[in-house]
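Only one protein chain is missing from this complex, and each of the others stays in its spot.
Chain naming follows the written order as A, B, C, D and E, and within any one chain the residues start at number 1.
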Amino acid sequence: MNVVVQNIERADQAVIDALGKCGVATVHEAQGRKGLLAANMRPIYAGARLGASAVTISAPPCDNWMVHVAIEQVQDGDILVLAPTSPSNAGYFGDLLATSMQSRGGRGLIIDAGVRDIADLAEMKFPVWSSAVFAEGTVKETLGSVNVPVVCAGALVNPGDVIVADDDGVCVVRREEAEKVLEKARERIANEEEKRNRLASGELGLDMYNMRQRLADKGLKYV
Amino acid sequence: MNVVVQNIERADQAVIDALGKCGVATVHEAQGRKGLLAANMRPIYAGARLGASAVTISAPPCDNWMVHVAIEQVQDGDILVLAPTSPSNAGYFGDLLATSMQSRGGRGLIIDAGVRDIADLAEMKFPVWSSAVFAEGTVKETLGSVNVPVVCAGALVNPGDVIVADDDGVCVVRREEAEKVLEKARERIANEEEKRNRLASGELGLDMYNMRQRLADKGLKYV
Amino acid sequence: MNVVVQNIERADQAVIDALGKCGVATVHEAQGRKGLLAANMRPIYAGARLGASAVTISAPPCDNWMVHVAIEQVQDGDILVLAPTSPSNAGYFGDLLATSMQSRGGRGLIIDAGVRDIADLAEMKFPVWSSAVFAEGTVKETLGSVNVPVVCAGALVNPGDVIVADDDGVCVVRREEAEKVLEKARERIANEEEKRNRLASGELGLDMYNMRQRLADKGLKYV
Amino acid sequence: MNVVVQNIERADQAVIDALGKCGVATVHEAQGRKGLLAANMRPIYAGARLGASAVTISAPPCDNWMVHVAIEQVQDGDILVLAPTSPSNAGYFGDLLATSMQSRGGRGLIIDAGVRDIADLAEMKFPVWSSAVFAEGTVKETLGSVNVPVVCAGALVNPGDVIVADDDGVCVVRREEAEKVLEKARERIANEEEKRNRLASGELGLDMYNMRQRLADKGLKYV
Amino acid sequence: MNVVVQNIERADQAVIDALGKCGVATVHEAQGRKGLLAANMRPIYAGARLGASAVTISAPPCDNWMVHVAIEQVQDGDILVLAPTSPSNAGYFGDLLATSMQSRGGRGLIIDAGVRDIADLAEMKFPVWSSAVFAEGTVKETLGSVNVPVVCAGALVNPGDVIVADDDGVCVVRREEAEKVLEKARERIANEEEKRNRLASGELGLDMYNMRQRLADKGLKYV
Partner (left out) sequence: MNVVVQNIERADQAVIDALGKCGVATVHEAQGRKGLLAANMRPIYAGARLGASAVTISAPPCDNWMVHVAIEQVQDGDILVLAPTSPSNAGYFGDLLATSMQSRGGRGLIIDAGVRDIADLAEMKFPVWSSAVFAEGTVKETLGSVNVPVVCAGALVNPGDVIVADDDGVCVVRREEAEKVLEKARERIANEEEKRNRLASGELGLDMYNMRQRLADKGLKYV
């Protein structure tokens, strides 16, 4: 019942990196407004932005044994995504594990639980999005699984799915949809550049998007 | 039922600006300890401080259509105050809308819901106080109203009321009370300067405020 | 019933300072994974780290009178620890009280309630760990007690206990255990330095901690 | 600043009673989907349903002095609506105050804070909708106001507004709109009776409301 | 992108009913401690217990249009499972929809949002497990999907999966594992009966489960 899946497929690294540059809001919109993890998943420091390939962890509450197991499965460009099997805010992860991750090219951590040593992690430029910052220690007593589908902060994440994360939060993109989503995200960005210029010059969204008639049709009254 | 009120009264701009400089805690005290929005209204970056005149938005959940409508009503020195009609943490507002706001002299956003593109907003120096940071997209399907009284984060805000916001949160001052509150706030600040000096020199609040007798009368025992 | 205990024992100042340098996660582990205050106790700015001796306050909700009483009991190297007798997020403490604290050598504040003037406090380098930032004013009507045992954010704190706080949160160490805990914390740090180097060089935790056999014994399957 | 308004207007008692019989969901819809207090306002026992005229209380946190003041203003058919000026879950109200209320014809209590003695209140058939059940005692030290507009659980309530409450929660109806809302509520109920019969007989909402074409137009696909 | 899947597979009805009788705690344990929806999913009245086959709904926030669409897909023995695409506590469902459900043999509703008319639903014996009770009305403007996999209250639910719900909450069983889980649940129940008798007669769990040696080995001290 407790397994480590060793061979997982990943999206193309160039696609992953490019999605990371697009950012969470854009990618979320580009794939039809889906894939966001819950709003309480916040970065431990401002300014990080990344795309990475998910190595998933299903871990017992307050037990970080599986993190050690998962790191062996990490390749350059990967990110850990940890979902506890019961709600926990314990600090599963700190600077030693981050050191190990960085030595393998791991890019960060998404965890619906706690993280600690965040001053050190910020200095190491190791980004974490978590639902808590808490120093509570964990044990190494009970098995979980690595690289199985998990529900993390309300979103289904499969191993090899693409994680996009920045100051706005975290979004997951299905591995098999990554290319298509990137294409749409790029269209969106190109499109926004022109809009930004028009809005900056004083044009109103009401006019730019032709909203006035539809507002009147729906019954909006100006008084 | 869904209206846009186009002509609203505003307080004197000099008064608004001066209230902003006084800061939230001082203004709140100066008007008799009232007017605070709930404590979960937090700034997206540290260090912003402002006074501004409220343009209010009553918006459906996850629908930001009325933001576009409201921006047309914004004048130099205004701030948007958005209250959803049902709890929502969706991201009603991002960098494009902020661009539009800035082009009209809009100073920021108060929203009892989510905001996104916060890295961009921070770079643009466009301050937002919100109850969530979340990239969830919104639709443009249902009408709301602009410049009607709203209850935002537990506080009643009328269009044209003065908003004071800083790292401590957000406070609303009734338009018609703005001058009087400013006067009291200034007295308070003048008064505090002397107190600060005395406390810095080692004098105790117990002595400075003559508290010892009243404490003894109430029955406090030193052991 | 409402008392101020004037003579409390404190741990050795060198031990207190050294514990502060060890940090919350290390000290928490060194004393057997106990003593953490709840995870919602967050610093008002990043980067503060301290050890200090607790002067405790049991205060009525929204009433900061006892803070003034407590400051008289503060010595160089102390920190205030305030627990309200009923849940409150009011702003019990601001820049004037911080000024008074600093003039007496007070190092900071731990409060399971609100704090205000946080921009000023950050500029003054006066660290606060709180469960809320809120400008709500308080009154001075009802007595509490100073230097009695309190439960603050879920942890029992006795006057004279050692407080360790940093970006990870807050930990309390019993005064009488402070030396022993420091010793263990130092062992832990020494121990971690070697581990960090090995992990940085690419060695896996699985090997460094000899976990593979025990994982297999528990039934973990690699597929 | 602290006032008791003694003469307030009330809606017609027959209208108030009739609104109570319509229930919260119906009245909320009938007035255009507005007026609900927040969802955490829950009844202390199941099965109560009422309409009543609001006597409002703005009370300091953990201080129930104003409840005594307010009860003098209560007439037959009234309900107390208490909003604390700072968040509190203290138990402002218990069986003695309920006894006093019942002796004056008071119908219940709406409180965005705590209530206690709920076993007694249930036995007395004195309904309360509150955001907490908590035995924490209160003091009588600080003034508030009675029969001023308050924001209670996110909704503005004026003295004399009509409160409708049942197992679904609490809704406020503006005094001056009460009759019109009752009329619409009754239409709605009449209308629903026929719908209920058709649905009970197996007709689908899709057909009864002619939704199929509009769903297809929006792009819904059956696969 | 918005679809209604019309033909879904269901587990054997006898298996579904039998799982319902086993109850949530037993079924959760029998399938290896997985499948629970979050703890805030509570029944609207005590005493309901059921097994049913999931018809899933992915619905926009505050928009219950898809509920009407989903009811057409309901067969005798089914239950609706609604997950909003953005957090919402609006009241998507009331007595009219319940009437329609009952006319088709629908057994209840699982909803990570609000429900209303709960007094009527209780009288109708139509059970609902929800994260909120709230009368807030919804609109019918935006499409969602029916019978697609959804994440509801933190758990992945596929159409045709088996829902078990009682006063302890809600558990989902994969359709294809239903029979095997039922078998294990029955073993567990048989096993518990004997244990219950031994415990009732005064035997200790410590002895019945042979825990004493293992506790001593781990280092538990009796003092």
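The criterion applied here is as follows: contacts are C-beta pairs under 8 Å (C-beta built on N, C-alpha and C of every residue); 3 or more make two chains touch, one makes a residue touch a chain.
Predicted, not measured: the structure shown is a model, and the values here were computed from it.
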**Report entry** Chains still shown that are in contact with the chain withheld from the display
**Finding:** A, C, D, E
Report summary line: Of A:N2, A:T26 or A:N89, the residue touching the omitted chain is A:N89
Report summary line: Touch assignment to the omitted chain, from C:V151, C:A200 or C:A216, lands on C:V151
Query raised in the report: What chain E residues would touch the chain not displayed?
Result: 23-25, 28-29, 33, 36, 39, 42, 46-47, 49, 166-169, 171, 192, 195-196, 199-202, 204-206, 209, 211, 215, 218-223
Report summary line: Residues on chain D facing the left-out chain by the touch rule are 1-6, 45, 65, 68-69, 71-72, 89, 91, 94-97, 99-100, 102-104, 114, 116-119, 122, 132-137, 140, 142-143
Requested in this report: Spell out the interface residues on chain A facing the chain that's missing from view.
Outcome: 60-62, 86-90, 136, 139, 141-142
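Quick note on the criterion: only the chains that are shown with their structure count from here on.
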Query raised in the report: When chain A meets its copy chain B, do both sides use mostly the same residue numbers (more than half shared) or mostly different ones?
Result: different
Report summary line: Most remote chain w.r.t. Chain B, using mean C-alpha positions, is E
Query raised in the report: Using mean CA coordinates as chain centres, what's the chain C-chain D distance in Å?
Result: 42
Report task. Specify, in ascending order, the residues of chain B that touch 2 or more different other chains. Result -> 1, 33, 39, 87, 89, 136, 142
